[in-house]
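Of the protein chains in this complex, all but one are displayed in their positions.
Up next, chain A:
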Amino acid sequence: MTVIATELPATRADRRLLARYLPLVPAVAFLAIVFVIPVAQLLFLSFFDNKGVPTVAHYERLVANTTYFQVVLNTLSYSAWTTLFCIVGGYPIAYLIATISARHRNPLLIWILVPLWTSFLVRVLAWMVILGAQGVINRTLLSLGLIERPLDLIYNFFGVMVGSVHALMPIAILMMLSVMLNIDRSLSSAASTLGARKSMAFWRVYFPLSLPGVAASGLMVFVTALGFFIAPQLLGSPSNIMLAQLIIVQLEEALNWEFAAALSVVLLAATILVVVVFDRTLGLSSLTGEVRAGASTRKGGLGRLSGDLGRQLVSGIGWGSVYAGMLLGKILPYRRRRLGEERRPFLWILGLIGIAFLALPTFFLIPISVSENRFLAWPPEGFTWQWYQIYFSSAIWVDATFRSIGVGLATAALSMVLGVPAAFVLARQRVIGKSVIISLMLLPMVLPHIIVAVGLFYLYAKVGLVGTNIGLIIGNTIFSLPYVVITVMAVLRNYDERLDQAAWTLGATRGVAFRRITLPLLKAGMVTAFLFAFVKAMDELAIALFVADAGTPLLPKQLWQEMSYKIDPSLAAVSTLILVIVGLSIAIVQILNSFGAKRS
């Protein structure tokens, strides 16, 4: 009897424990097999020569030749500049969106989401149309007589920066916004009743509280930029290449896989270094929007010192802006403002310029796609459907489109199947090693895609998955999964669990409560997560380049190849079609969201 009595609770507890961890298993196992192992293998490979003999020759070559060192430096400085511009440009936009009334927020937010959901490649193509020698800016300035010869806006550092900042700023804005929206508005009011002017209240209270969001988006942009090769390749100068481009060259032209692996290790090491430093100082959990306010004030020694310094600095800036404001008030014709009149003209100007920079460029592709001129030149001439005809009559484009959509849908479905249960557990249960699991789930988002793609290619080469749809779906799911997990966790965090409990006490079984209460309330969030995964998969170039082969055309790969060699308006036509697909997706989400809002 006693034996049974002691064993029974144990097994029951075990079973409950199992039930709690079970939903995490598929996602974790998936990532372990197709993400962790291939990347680890890649590291391993870099220590062998092409005959399988262990060697450190690749690293010696790296160190011996200063060109490679130069490439690493280039990559770091390129990432740093991109981060700086994304943060400095994105902060006012995020701040504007966070502090306007909820009614005006969504219309502005849409213009951040549209570029976020638009293919990188399409956006780069748009910048080619705008910045090129025959592009919008040069042609306009020429026709106005402001310049005599076209300016060099493209195939240099400026072009790369514009393209990269445009590509990465939306995600930076959203990450800052998610922190800003959680800042209690009454804190700013409190500061003002305690004697702080508007600018002072901002610098001393709002700005420090928004810093976790700034840090998280800084990390995200920096790390993504480290592995970014699209903008540098298509908008940059061939003499100034990045690490990721070098890896591609080694793989595709030199066919030196082992050296490419060594380069990947360098890239990976740089990335991990950044992530570890970040995690040490601020915690990776701020990536999911969890604010750890005042983390720096709790540390002794150096941490406290830097905290004090930071406060002094911020206070100094605050007083500076207060006096600047007073001075400005003295100089400018000053009308005593009525209380509650808050116009913030500078913020609006900055914010709207930023939003225009993000939202408008892609629209220039639409007139180009029906222009008769065959060199993407501005302004469009005449009207023709021929570029669309070329697209529709090209077997390879149509095949690529259907395959991309199919792979995208399957990827989104697989990501949901793996990600939603995991997100439920991570958002609601206490599990051991939660932060490790969350980090694992988010890691694919911050690691350079090219490393994962190359690692996956080696693995697939062994098991014969190269060029298969299954292989593509698995590869894309690695990158779509984090978006699903983040989105669903964010939705769950805003979901009041007491609603479920209320349903149970009212007589609903768990299943019924889930179906009748939880699911309907979470529907819009789920659809968003699905579409997010779908759009990301449609746009995933690294996987398409290394896992697909000639027999499996995909949209991003096709676009990339054509953009690298010959550019004609049929690309603009394809891009316009992609825009239409994305536009429809966003419209669906909006309709569902407003439908959900009306019902609740």
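Just so we're on the same page, contacts are C-beta pairs under 8 Å (C-beta built on N, C-alpha and C of every residue); 3 or more make two chains touch, one makes a residue touch a chain; residues count from 1.
In this section, contacts and distances are computed from a predicted model.
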| item | value |
| --- | --- |
| Name per UniProt, for the chain absent here [options: "Carbohydrate ABC transporter membrane protein 2 (CUT1 family)", "Twin-arginine translocation pathway signal", "Putative spermidine/putrescine transport system ATP-binding protein" or "Bacillithiol biosynthesis deacetylase BshB2"] | "Putative spermidine/putrescine transport system ATP-binding protein" |
| Given A:Arg123, A:Arg204 or A:Lys536, the one touching the chain that is not displayed | A:Arg204 |
| Selected residue (touches chain absent from view) among A:Lys51, A:Arg149, A:Arg280 or A:Arg338 | A:Arg338 |
| Option from A:Leu62, A:Cys86, A:Leu153 or A:Ala191 whose C-beta touches the chain left out | A:Ala191 |
| Hidden partner chain, residues of chain A it touches | 184, 186-187, 189-198, 200, 204-205, 208-209, 293-294, 297-298, 315, 336-341 |
